[in-house]
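Here the structure comes first, spelled out in structure tokens, and everything after it is commentary.
For this view, one protein chain was removed and the others were kept in their places.
Now for chain A:
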Amino acid sequence: MEPFKEHKGIAAPLNRGNVDTDQIIPKQFLKRIERTGFGEFLFFHWRFDDDGKLREDFVLNQPKYENATILLAGDNFGCGSSREHAPWALEDYGFKVIIAPDFADIFYNNSLKNGILVIKMNEEQVRQWMKKAEQGLTLDVDLEKQEITDADGTVVSFDIPPYHKEKLLNGWDDIALTLLEEDAIQAFEEKRA
């Protein structure tokens, strides 16, 4: 995994609560056996109509969000199915950071495992940024300092469990880390046998 230290990018507002992973990536795209290439199917039925044409009224289809890399989302983002295809699609589409008042458990974990920085932020702040993002908003996210700097210089700090922070900053591979615990795992197995 690539280390994540800092990211500056355009924020796109997706002002809906309880966005489930069925919306993020519909089931017909879950049949692939690769990890890559899911971006084009992101929010498929929201982005495209039944004839495959772009829906102009969907936020991510507006030209000003074309290069957005930060997603401002509603409460309980990523609920429902555990499909990791959801963060794969978001990442492949270009999102590096997702900011929401709260995330569904499994989605939160899945995102971190794919190097997407998921930030829980109070609802009021998210709402303010969503409003600003309508006019155009660039945010500078510094993981090391746990700070987000707005275009006009306002700095807002955020929380992230130190364990996740360390892993993201270093781009560590989970399995490699756990394999260092081999002795403990083996001892546990022997104790129970």
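Following the convention adopted for this analysis, contacts are C-beta pairs under 8 Å (C-beta built on N, C-alpha and C of every residue); 3 or more make two chains touch, one makes a residue touch a chain; residues count from 1.
The definition used in the following text is that contacts and distances are computed from a predicted model.
Per the UniProt record, the chain missing from the shown structure is "3-isopropylmalate dehydratase large subunit", taken from the list "1,2-phenylacetyl-CoA epoxidase subunit A", "3-isopropylmalate dehydratase large subunit", "Peptide/nickel transport system ATP-binding protein" or "ABC transporter ATPase". Of A:5, A:35 or A:145, it is A:35 that touches the chain left out of the display.
Interface note: of A:6, A:144 or A:174, the residue touching the hidden chain in the full complex is A:174. Of the options A:40, A:66, A:105 or A:159, the residue whose C-beta touches the omitted chain is A:105. Residues of chain A in touch with the missing chain: 16-18, 20, 22-23, 26-28, 30-35, 45, 50, 75-76, 79-84, 87, 102, 104-106, 109-110, 113-114, 161-163, 174-175, 178-179, 181, 184-185, 188-189.
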